[in-house]
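Shown here: the complex without one of its protein chains, the others still in place.
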Amino acid sequence: MALLEVQDLHVHYGAVHALQGISFTVEEGQVATLIGSNGAGKSTTLRTISGLVRPSSGSIRFDGQHIGAMAPHKIVRLGIAQSPEGRGVFANLTVHENLEIGAYTRNDRAEVARDRERVLHLFPRLRERLKQLSGTLSGGEQQMLAIARALLARPRLLLLDEPSLGLAPQIVKTIFQIIREINESGTTILLVEQNAHMALRAANQGYVLEVGKIVLADDAHKLSQSDEVRKAYLGIS
Amino acid sequence: NGEPEAVSDTILVGEYGSLSGSEATFGQSTHDGILLAIDEINAAGGLKGKKLEVKTYDDQGKTQEAGTAVTRLITEDHVVAVLGEVASSLSIAGGRVSQNYNVPMISPSSTNAQVTEIGDMISRVCFIDSFQGYVVGKFAYDHLKARRVAVMFDQGQAYSTGLKDDFIREYTAIGGEIAGEPQAYTAGDQDFSAQLNAIAALQPDAVFLPGYYTDVATISIQARRAGITAPLLGGDGWDSSQLAQIAGESIEGSYYSNHYSHQDTSPAVQDFVKKYQAKYNKTPDGLAALGYDATKILFDAMERSPSLDGKDLAAAIAATKNFQGVTGLISMDENRNAIKPAVIVKMQGGIPTYVTTIYPKGTEPAPTEVPPVTPPTADTAAPVEPATAPH
Amino acid sequence: MSAALHVDNVSIAFGGLKAVSDFSLTLREGTLHGLIGPNGAGKTTVFNLLTGVYQADHGTISLGSQRMNGLKPNQIARAGMVRTFQNIRLFGDLTVLDNVRIACWSRTTTNTLAALFRTPAHMAEEAAIAERARELLDIFDLLPREREQAKNLPYGAQRRLEIARALAMDPKVLLLDEPAAGMNPQEKIALRGLIRKVREQFGLSVLLIEHDMGLVMDICERITVLDHGEVIADGEPSAVQRNPKVIEAYLGAPNEED
Amino acid sequence: MATLAERAKSLRPSASKMALDSVGPVVLAIGLTLLLHFVVGPAVGHSGTKILLDMGINIVLAVSLNMVNGFTGQFSIGHAGFMAIGGYTAGIVTYYGGYKLFGTTNPTGGFLGAGQWLFALSCIAGAVTSGFFGYLVGLPSLRLKGDYLALVTLGFGEIVCVLLTQSGAVVPASGIDAVPAWQLPYHVGGAVGFSPLPFYTNLFWVYLFVCITVLFAYRLKESNHGRALLSIREDEIAAEASGIAVTPIKVRAFAFSAAFAGVAGGLYFHLLGALPKPGELGFQKSFEIIIMVVLGGMGSVSGTILAAIVLTILPEVLREFSDYRMVVYALALVLMMLVRPQGLFGIREIWELGRERRKKARGSR
Partner (left out) sequence: MTTLVQTLIDGVALGSLYALIALGYTMVYGILRFINFAHSDIFMLGAWFSCTIAGLLGWAVGTPPTWAFIVVLLAAMAACGLLGFIIERLAYRPLRSAPRINVLITAIGVSLFLENFGQLPKIFGNTPTKMPALIPDIALGSFAGVRLSLVNLIVIVVAVVLMGALEWLIYGTKLGRAMRAVSYDTKTAALMGIDVDRVISITFVVGSALAAAAGFLQAAKIVAVQQPAHVSWVQLGLKAFVAAVIGGIGNVRGAMIGGVLLGLVEMLGGAYLSSELRVVYVFTMLILVLLLKPEGLLGKTTVEKV
């Protein structure tokens, strides 16, 4: 059974019908990616899974359990963490404190400390800045912090909203490398990206979203070969 | 205009007062007194068979609201006369409206001189601040032999600042000395140590507190803590059974001037106290007595007046002579201020106990004599300015 | 060719951290100049220094022949150097049209009194502002949405609106901070065309911060590379791309697929 | 692209458009004012008139506060303080000035008579004085933002109140000649309040000033100057980067807003004929006005007018409840906020709303 199953999901923002009945699944242990142009509803999908936005109809099941109407903090406790679009670091807390908040739901202190070492190893830049107020970090540094923080929740399903946004090319590569590593260590990932190129390479399964509807769903590799995707999302004509 | 209508079989009287807000306790007492009087009047057959009815509006203790309330009473409810307010600044606001519409207004208990200066429609059944200042000053000087008195007043209350000024003027005129600068407080200071420490250091013979009992209760407690042992003096704002109940020991041995003493054995007072207790199950304070008297005087004037037209009625009120009220024998002077003696009471065992009566200057009865008819006299207090009211 | 912008040895430190040290740059008239570097290198800080958000600890900044040091952000904008923001800063509750009209403020001449009496001169100016704003919106393909609240636009459209707003000030120098971030490849291609187009049409000199190397290498005539607040390379794109220091600090090993 | 100046030359409005846009509303306003004074006033009677007057004064207060709180996004809690300054200034002019001019402190002349012109002048004097203080209070905005600025305005309002309580007793008409003129402004009544002021306030003047205030606010908002204010509310940093001189504009907004509050003070005090004791003009009064602005929708002129009307009538309707009155009022306030947190009609003008709704309906189909 799929770890995450979304069925016929509809979401409205007031009069805006942002998601118009999307269905997709993410299998345990895989990386799935959602790609699509601006305003397609990718972030909305992630926000709805995390419980920040209430669906108007449709169902979301995580590990067989319905989470469509659950409060965000309960969803996190079930094992879904998100690195949100726009990073959302706690500007008035230090980098260190931000990381601790990431592990808020966990009580295994020793394990948390080990995980913290691991993510600081992944992002050495953050180690240099542990004491700095995160609001004064550069854009890229904040992005790293947001991902690191989500990892500290040790989620079963990690939702990443445009993790490569605003990152230097080298870091983008690193990030995707890390995504693969995290995945290999057992975390399932749902990745939203503008950088379709990288995303499809990192993913097993891909979905293309257009104005609130899923228009293509396929094996990620096959998708990256398809003409439509190549033209519209990979910029190859 | 507010012409009284003769068609209905009730006569409508208006009342405005603070039934909510900081000063609600005063508005409520007055209201209780007024209702008691109305009940009595109606039980006795009303005015030539017509019942009296009172329409009451809350003004929250705010000037603008007072203006609106009186306007509405007069122009919409067409009341023949208006009763209220306690606080002088609100009586002034409401009084100016009444004067403008030529509807008589009686303030039960506003003691600031400016109230009746508004014009010929406005009168009151209480004495004015300058008299009360004189009373307390004279009492302090003559009876207590106090030569240096410290003063602490509520700077946000017209009542308090007015009484303070009048006390200082009268007391120093007799030869007394004010110890240090008068200390001011505002309703926001529940902790009065700063002022009281300063007063304690002056070691005055007495401390004059022209405030409302709500503040005086706590001031007296803190004064004793600050080491002030001199007697405290006050005005009619002190009058409430709660003062002793709350302040207890601290207020013992203090004096204040009042319109009446509920211990007064005269039948008028005892009768009133009994009826009031029966109706409300509490001891009437001075404000209740004044509300009661104001209503009774209004009714008395209605009976004497050729018509209920504003001008006639106001003239009848102004012509009130030797009306036996609960708060004494009341006559109106030519400025429509009640001339009547004040009593000084002393807090003893938690009860305001009658000490002496002080008469307006020049009206003192012969010693040992129970007051006869108090003749009205011009020489009441400070020179009163001619009315400068609009027409 | 003369210099549109001349930056000489500027530095700024936050507490102990030297965010930018001895930064120099010459932006030649009419060029598209790239400013790249790893995250946290100090690129945005350079923009903040140029536009008066931060005051440089030392060094000089001249726009044409005019010294910019010590001027307030609004004075610098008026003098002709305008920017967009890395994290979009639009007037979210206002309409798209208003966002652009507001930026015309510094170029208007009638005073408040004229506005209150609606004098002919003022009304003519208002009409001119509206006309001009609509022309700009049209260039950026935003005209159909002129009445929408800016915050409701999709991300890419918001980025374009920010550029349109900047252009409404008649700038000489335009500073763009990661304009392509969050855009998909197709939109990035469109953006390339757009940047080139406005540069020609408005006679601009552009300083561009961007992490998308495809875009930078394609449209920039010159590139400055920043690392740890210091310039580590400066020159033609092809030269910069081959510079080992740049590869080491920023680009990483050449991408297999490119 | 052509510069603005060049474009403007070719875009001069036609005479008919000018008449419609620029002069038309002014003519309409005067017409409305006269209509209210001569037709509506007598029709609704005295207490109806009193409510209309209160309403008008509240509109001036709320719309003027909206210039700072709504347009500029600065949070001022000292509006009642400006009202007090304006009112006291106006009172000094009509009471003492009136005596010096006409030899009496009573109202002089009939409708549009000499006294009324003095009154209009006094309101303007109030506006100038409190505008000046508004400018001073606006100055800290050089350093302070958001709530901190709000606290300075709060402190200002409270200090004004206390200082006014320290003033001396009003000099009665008979004694004015004996007091040196320069000392007269000190004699404004202390804790009792300034009384007796002549009753000058009537529907004509109140609604004339209402029209001026509303036209001022609306035309400001619809011009590039007003949009500059709005941009400061939205994002100060972006506004500054868009060439807008943020600080001077903020200070100016404070001054304008305070000036109109001063006018309202003048109207208010000559309506009561007595000036409220200063204690009533503290932050609680300021909050009454803020509530109108928020309920009306920050920055929406029409919404604010409507809210001022609703919130003037509400307590009047509740007056019968006597001691339950404020309890009901408080509940109504909370409910209104819960039901319409965005203000009665949101932050746009009422007529913009219909347009939006139509478009949304079309869009969702």
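For clarity, chains are labelled A, B, C and D in written order, and residue numbers in each chain start from 1.
Heads up, the rule we're going with is that a residue touches a chain if its C-beta (ideal position, glycine included) is under 8 Å from a C-beta of that chain, and two chains touch if they have at least 3 such contacts.
Note that the structure is predicted; figures quoted are calculated from it, not measured.
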item	value
Residue touching the undisplayed chain, where the options are D:19, D:159 or D:317	D:159
Contacting the left-out chain in the complete assembly, out of B:47, B:144 or B:198	B:198
Selected from B:245, B:277, B:307 or B:322 as touching the chain missing from the view	B:245
Positions on subunit A contacted by the hidden chain, ascending	50-52, 71-74, 76-77, 81-82, 84, 88-93, 97, 100-102, 104-105, 133, 135-137, 149, 153
Touch residues of subunit B, complete complex, unshown partner	20-22, 24-25, 28, 155, 181, 183-191, 193-195, 197-198, 200-201, 214, 217-218, 221-222, 225-227, 240, 242, 245-248
Touch residues of subunit D, complete complex, unshown partner	75, 140, 143-145, 147-148, 151-152, 154-156, 158-159, 161-163, 165-166, 237, 279, 283-284, 287, 290-291, 294-295, 298, 323-324, 326-327, 329-331, 333-334, 337-338, 341-342
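Here is the rule we go by: only the chains that are shown with their structure count from here on.
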item	value
Distance-to-centre winner among chains (Cα means, whole assembly as reference)	D
Distance from subunit B to subunit A - Cα centre to Cα centre, in angstrom	75
Subunit A and subunit D: spacing of chain centres that average the CA atoms, whole Å	51
Euclidean distance of C-alpha centroids - subunit C vs subunit D, Å	41
Of all residues in subunit B, the ones touching two or more other chains	none
Subunit D residues counted as touching two or more neighbouring chains	none
Complex contacts: residues of subunit C adjacent to subunit D	51, 53, 72-75, 77-78, 82-83, 85, 89-94, 98, 101-109, 112, 115-129, 131-132, 135, 147, 165-166, 169-170, 201-202
Of subunit D, residues touching subunit B in the complex	45-47, 50-51, 54, 104-107, 162, 165-166, 169-170, 172-175, 190-193, 195-196, 198-199, 268, 271-280, 315-316, 319, 321-323, 325-326
Subunit D contact footprint on subunit B (complex, rising order)	19-21, 24, 56-58, 60, 62-65, 67-69, 71-72, 74-76, 88-89, 92-93, 96-97, 100-101, 112, 114, 117-118, 155-158, 160-162, 165, 186-187, 385-386, 388-391
